[in-house]
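On to subunit A.
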Amino acid sequence: GSTSTESSSSSSESSGKGKGIALAYDVGGRGDQSFNDAAYAGFEKARKDFGIGGEDVEPSDGESDADKVQRLTDLARQGYNPVIGVGFAYAPAIKEAAEKFPKTTFGLIDDETVKGDNIANLVFSEEQGSYLAGVAAAKATKSKVVGFVGGVEVPLIKKFEAGFVQGVKDTDPSVEVKTQYLTQPPDMGGFSKPDLGKEAARGQLDADADVLYHAAGLAGQGVIEAVAAKDKWVIGVDSDQYKQKTLDKYKDSILTSMTKDVSGAVYNLVKSVHEGEPKTGVVRFDLKSDGVGLSDSNPAFAKMTEIQDAVKKAREGIVNGDIKVDTTP
Partner candidate 1 sequence: MANHDIHLSVRKGTVHAIVGENGAGKSTLMKILYGMQKPDEGTIAVDGREVSFSDPGDAIDRGIGMVHQHFMLADNLTVLENTVLGSEKLYGIGARARARIKEISDTYGLGIRPDAYVEDLGVADRQRVEILKVLYRGARTLILDEPTAVLVPQEVDALFDNLRELKAEGLTVIFISHKLGEVLSVADDITVIRRGTTVASVKPSEVTAKQLAELMVGAELPSPETRESTVTDTPVLEVKGLTLTENDVVDGARTVLDDITFTIHEGEVLGLAGVEGNGQTELIDALIGTRRPDGGTIALGGEDITSWPTRKRREGGVGYIPEDRHRHGLLLEAPLWENRILGHVTEAPNSKGVWLDIKAARSDTERIVDAYDVRTPGIDVTVGSLSGGNQQKLIVGREMSHNPRFLIAAHPTRGVDVGAQAQIWDQIRAARREGLAVLLISADLDELIGLSDTLRVMYRGRLVADADPATITPEALGSAMTGAASGHLEDEGQDGGEDR
Partner candidate 2 sequence: MSTVLTKPAAQQPKPTARRRLTLAEWMLVVAGILLLVSAVRLITGAHGITSVGQTSTALRLAVPIGLAALGGLWAERAGVINIGLEGMLILGTWFGAWAGVQWGPWTGVVVGILGGALGGLLHAIATVTFGVNHIVSGVAINILAVGATRYLSSFTFEEMEGGTSKQSPPIESITQITVPGLSDAMRDLNDKHWFLVSDVAGLVGGLVTNLSLLTILAVVMVPLSRWVLWNTGFGLRLRSCGENPLAAETLGVNVYKYKYIAVMISGGFAGLGGVFLAEVASNIYQEGQTGGRGYIGLAAMIFGNWMPGGLALGAGLFGYTDSLNLRGGGQNVHALLLLLAILLVLATAWATYRRKFLTAAVAAVSGLVLFVWYLSVDEVPSQFVTAAPYVATLLVLAMSAQRLRAPKAVGKSYRKGEGA
């Protein structure tokens, strides 16, 4: 038979604007309360603002690059533009698909190793935001012990750890940082098992930690729950977790959150495509561009002037290049 590309709607591809935005998720998918959901938020906002259509697609278990290529191809040939791969796992697939559909813009989140004329690499400097979280933690701790809970021990999460640890140590070298990962790849359960997060957090709390920073996706909810039960501080991740509805019960313990504006990244890419000037190449979201940052929606946090000052100072240092933040611990 014919290929799926030839048979249907290859016409719509040439029709310029296409049908709207397409999001292809990585493992976890929509509903992870984390960066997949953030991507979805940007997607929704863009659809509303620009009045366009859209499609978001989940992966299946144990799929290979070929499946991702097929997914991107399917989306591109149906006329979606831009097509965004959420997660670095899409890198090889985007490279292949982008060659097949030169007129479609492909967004690739969290990866800058794959380049192309129609590829926008949306990357974040999580280490910078995490550095600020480290500064806040070092200032907020009374016991001089703070903790980091990572979901799965992958380089991306190690970036969070690296920034956090550096931030803590630069602020107060006497503060001890406990580090804990929940699972090892390819067991991605560490992002989706709140019970593990809860127990890991308890372990750190028992070891006297009083400010915990988590980068554990959904499992982070367990961390927050455990910390709240002990009335200590927790620092959220990705979105402003103080405002998250499901965490309403614990919000008083959420000191701040290290935000990673995946939503904005998606939105801006769509916007650029919509306006006919699609972004390509590396688009970095860092402190400078407000792509990452530290939220202060918790009024208690906003009132801690000493911490706010320290954070502000660190922020300036990073933005003007005085402070270099490592990406590996």
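Selection rule, in plain terms: all candidates are chains of the complex that A comes from, given by their letters.
Throughout what follows, contacts are C-beta pairs under 8 Å (C-beta built on N, C-alpha and C of every residue); 3 or more make two chains touch, one makes a residue touch a chain; residues count from 1.
Just so you know, these numbers come straight off a predicted model, no measurement behind them.
The candidate touching subunit A in this complex, chosen from 1 or 2, is 2. Subunit A contributes residues 29-33, 37, 153, 178, 180-184, 187, 189, 192-196, 198-200, 202-204, 206-207, 218, 221-222, 225, 245-246, 249 to its touches with candidate 2 in the complex.
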